[in-house]
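Note that one protein chain of the assembly has been removed; the remaining protein chains are unaltered in position.
Take a look at chain A:
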Amino acid sequence: MTDHPADAILVVLETTPNGELASSAAGLIAAASGIGTPVALAVTSPGRAQSLADGAAALGAERVLAVETTSTQSELTVPHVDALAAAAAVVAPDAVLISNSIDGRDIAGRFAARTGAPIAVDAIGVSRDDEGVLAHHSVYGAAYTLDSAATFGPLVVTVRQGSVDARAEARPVALESLEVPASGAASAAIESIEAVTESSSRPELRGAKRVVSGGRGLGSAEKFALVEELADALGAAVGASRAAVDAGYIPASHQVGQTGVAVSPQLYVALGISGAIQHRAGMQTAKNIIAVNKDPDAPIFDVADFGVVGDVFTVVPQLISALAERKR
């Protein structure tokens, strides 16, 4: 077995339902390279390790440990945790970085419980001081920042998706296959997976640089198309308030807020959104916020850099044509 770097940071690569490297990998590897040497773990179906390793090396992974198994397609969480436990035993990392996705949280939780490692959740960044690895968090709707660390031993960190903008430099591909003894831990069975293919070419909401969101003020699913039109004019992702999701204007995957996706884009445009605290919790770290709302007292104006009291159905079409004018 090869010697692993003393300052190794183990990064758990996520894959899409189609087996491709997920978009979270770039930020995780970059975060790891900022505090040590990134060693990536790929748990994948047989025959896929090489392409994942190529992808991870291009994103800056020093080394990729690969586990090829069919069990990840039939068993939930446990095969990944078994692989991670085996990898951590070999690498002895200073920290383990995992995406703060649904599956990532499950893997992190089980791994931390199994190994007794302390866990830091929903970090927006990591750093290192004399005493070890620190995780940085933004809590209570970004009203507070706090740092956490392990008293000793490796820290397991789930990293908020889209929170790390840095990218690491590509490194040569170094693939190593890893033997994993099955733990035999009980797991739920995966009966079927249906990949959701996004029908549009719009950017993904999580991690988007620009977001246009619509709320109850749009009035109907048909009229919500205005939000999409402006998003397309700006090359932005489409978001929504919980009210718009509950009213059925748009699927829940677009919900921005406390219980939906938390975004920190360069530009956030809120259309017909009152700005309940739960919504603001998911967007108020945006660099620039623009709001259009009929109600001059809407709380969204308290956080907006540029607010317009007016009717979205007259203001937004004018904005779209002004943008089109400029492109000409």
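Side notes on the structure shown:
Definition applied: contacts are C-beta pairs under 8 Å (C-beta built on N, C-alpha and C of every residue); 3 or more make two chains touch, one makes a residue touch a chain; residues count from 1.
One rule holds for everything that comes next: contacts and distances are computed from a predicted model.
Its UniProt record calls the unshown chain "Electron transfer flavoprotein subunit beta", which is the correct pick from "Electron transfer flavoprotein subunit beta", "Sigma-70 family RNA polymerase sigma factor", "Inner membrane ABC transporter permease protein YdcV" or "Cytochrome o ubiquinol oxidase operon protein cyoD".
Remark: the omitted chain is touched by one listed residue; of A:46, A:116 or A:181 this is A:116.
Here one chain is not drawn; of A:8, A:124 or A:150, the residue touching it is A:150. For chain A, the residues in touch with the chain missing from this view are 14, 16-18, 22, 76-77, 81, 100-103, 105-110, 112-114, 116-122, 134, 138-153, 155, 158, 185-196, 210, 234, 252-253, 258-259, 266-267, 277-278, 281, 284, 288, 290, 292, 296, 301-311, 314-323, 326.
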